[in-house]
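Each remark here refers to the structure printed beneath this line.
For subunit A:
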Amino acid sequence: MPPGRNWTTEDFRLDPSRPLYEQFTEQIRAMIAKGELAPGERLPSVREMASGLRVNPTTAMKTYQELERMNLIVTYRGQGTFVTREEEAIRRSRRQLAQEAVRQLTETARSLGLTPEQLWELAREE
Partner candidate 1 sequence: MKKWTDDPLFALEWSSARMALPLNARNGMIWAAAALTAVVVGVLLPDRVTPESIFACGAVIVALIASHYGLALSFGLWVNPFKDWWLMLPHPRESLIRSKLLAAVAKQMFASAAVWLVCLLATVVRIESGVYWTDPGAADRVPGDLLAYGLAYAAVSAVFGCFGFAVLGMNVGWRRWLLLPLALFVLPLYGLFPPVLGSAEAVQRTVSAGTVFFGSCAALLVAVPLWRGTIRFVTRYGLPELARYRSAELAVRNRKETIAAARFPVGGAGFRALLALERSRFRHLAALPPVRALAALLVLAAAAGGYRACAEPTGLLSLLSVVLMLAMWLPSVILSILNQTEANSRRIVWWLVLPFARRALLFARWTAVWTTVLRWAGGWLAGIAIGAAARWAAGGSVQLPWDRDGTTLLYLVAVIMGIGVMLSGTVLSQPASYRSPLAAWLFVPLSSLSSSAPFLVWQWLAPDRLLAEGVGPGDWRTAVLCAAGALALGGFGFSAGAKSLHLYLVNSREAVQRRTGAAWERRRPFS
Partner candidate 2 sequence: MEMKDRSLEGKPAIRCEGVEVVIRKKQVLRNVSFEVEAGRLAGLLGPNGAGKSTLLRLLTGLLPPDGGTVELFGRPAGPERLAEVSFLPDRGQLPVYLSAGEWLGFAAKLYPDWNRGRERELIEKLEIDRAKRIGSMSRGEEARLQLLTCLSREAPLLILDEPFTGVDLVSRERIASAVVGEMADGDRTFLIATHDIREMEQLFDCIVLIGDGAVKGAYDVDELRQAGRSVESCYREVFA
């Protein structure tokens, strides 16, 4: 099976003050949730990822381990790592992303002393 594309530094935005594997995990999860990574698509190997992104292979390994723990990716011995085909897992991650976005919205609303709905109205006001 031919490998898919490899990641480049353009694909990620990193903050050097936070653990890198956490950021990779979040952003890859977002890619899966948005459908940028199709279910069953083949991912670069740990070595390819590390080499392409110029990060420590340990970081790449931890990223994949986390994603696997979240059931978002699957590794088949001898064949490679793939995005899960499991609809449920993807839907779950989409829901998590949505919850995260809403939480941030609520926080912003609270800091302005509004409810989320009022915030929404305020934003659409001209």
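As a working rule, a contact is a pair of C-beta atoms (placed from the backbone, for glycine too) under 8 Å apart; a residue touches a chain by one contact, two chains touch by 3 or more; residues count from 1.
In picking the candidates, the idea was that all candidates are chains of the complex that A comes from, given by their letters.
These numbers were taken from a predicted model, which means no experiment stands behind them.
Peer 1: Scan 1 or 2 and return whichever one touches subunit A in the complex.
Peer 2: It is 2 that touches subunit A.
Peer 1: If we count contacts the way the header does, which residues on subunit A are in touch with candidate 2 in the complex?
Peer 2: Going through subunit A, the ones touching candidate 2 are 14-20, 46-47, 50-59.
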